[in-house]
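What you see is the complex with one protein chain gone and the rest in place.
Take a look at chain A:
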Amino acid sequence: MAATSIWANKMRSFLTMLGIIIGISSVIVLVGIGEGTRKQVQNQIEKLGTNLITVNLTGRRNVGLSNSEIEELKTKPGIKSIAPSLQSSVNLKAGTKTYSTTLEASTPEYSEIRKINVSSGRFITKRDVENRYQVAIVGIDVANELYGTTNVVGQSMQVNGVSFTIIGVLEPQGSSMGGSGDDRIIVPLSTAQRLLKNTEIRTFYIEASSKDEVNNAKGYLELFLSKKFKNDTNSYRVFDQTSLLDTANETSKSMTMMLSGIAAISLIVGGIGIMNIMLVSVIERTREIGIRKAVGAKRRTILVQFLIESAGISCLGGIIGVLVGFLTAHGIKTLLKMPVSISGIVVVGSVTFSVVVGIIFGMYPASKASKLNPIDALRFE
């Protein structure tokens, strides 16, 4: 019965559904993008290793950790290895080509701690650090920019005017938070300290011996640092991947919430559209309601008939919206190369929600229809 009446007013039903279609498809797309981004971030964080602890020294004075302090920390339970790190932006030159990129200086441990490998050549060794060799590992973006190829091991280039030999090329990293992992060079720490005339090391990457030890290690580091900085907790920051994950999740959650809010508003607007059309439909069908009542339809029967109709319209709109959302999400994924992830829960949830919208906004017109007096309804022209 409801289906016949929806079909009889195809164009009108479609226009009524439009609000719901737009609402649902935007939910699907927006939540899909939010979810996709979150998953991507989570993947990257997990790829970095969940055992990673980062220490940032933020105090003003030059109070880096001494070598002996680092060696001492290394012996502490729960701490597997430590890699100090120095970052700076530098200008590269090879032949006539110039390029500016990020220089990251560290020790051999960096490779293991940050899960970074070379695709050709080798990583920094202890000897490179001890002897301040002027060697560098380059990311593939750098190699391509300077040489037009990634086959660059053995080539030499100028870093801020000083000649370096390329000893390795990084595996492709893909882009991550805070820039591309392919657009940088890595050099021995000691070499960089001399090159940049900077011995102040502010970042340390620490690997805990296992995931369960992360908190122990973190606690120990905090204790150590607070002693060293005389309780000035503003001078250092210790964080691990879990807190990073939490932050990322938190951010994406609030983004998803906001997007859902916008989508919910559009669904409510769609619902008002349904109510509008259903009210018109009740007036148009006053006579029909009168006839049905005259032959014995109860109030509840009429109520249910109209509710089914409005729920049907919104459910159909929801399903079309899901399809449109799917197609749009797919288009965004392939054309804009954005991560999109659509979960079954979102699909089921949004169709359910649209049915609920239909029922809620159909309630008023349906109850109006059910309360019509049969003789008045029969007399209606």
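Some observations on this one:
As a working rule, a contact is a pair of C-beta atoms (placed from the backbone, for glycine too) under 8 Å apart; a residue touches a chain by one contact, two chains touch by 3 or more; residues count from 1.
Keep in mind that, in the parts below, contacts and distances are computed from a predicted model.
Missing from the rendering is one chain, named in UniProt as "Putative ABC transport system ATP-binding protein" (options: "Putative ABC transport system ATP-binding protein", "Electron transfer flavoprotein subunit alpha", "Hydantoinase B/oxoprolinase family protein" or "Amino acid/amide ABC transporter membrane protein 1, HAAT family"). Checked against the full complex, the one of A:Arg114, A:Arg184, A:Lys218 or A:Lys293 touching the unshown chain is A:Lys293. The missing chain lies against chain A, touching residues 4-5, 8, 287-288, 290-301, 374-375, 378.
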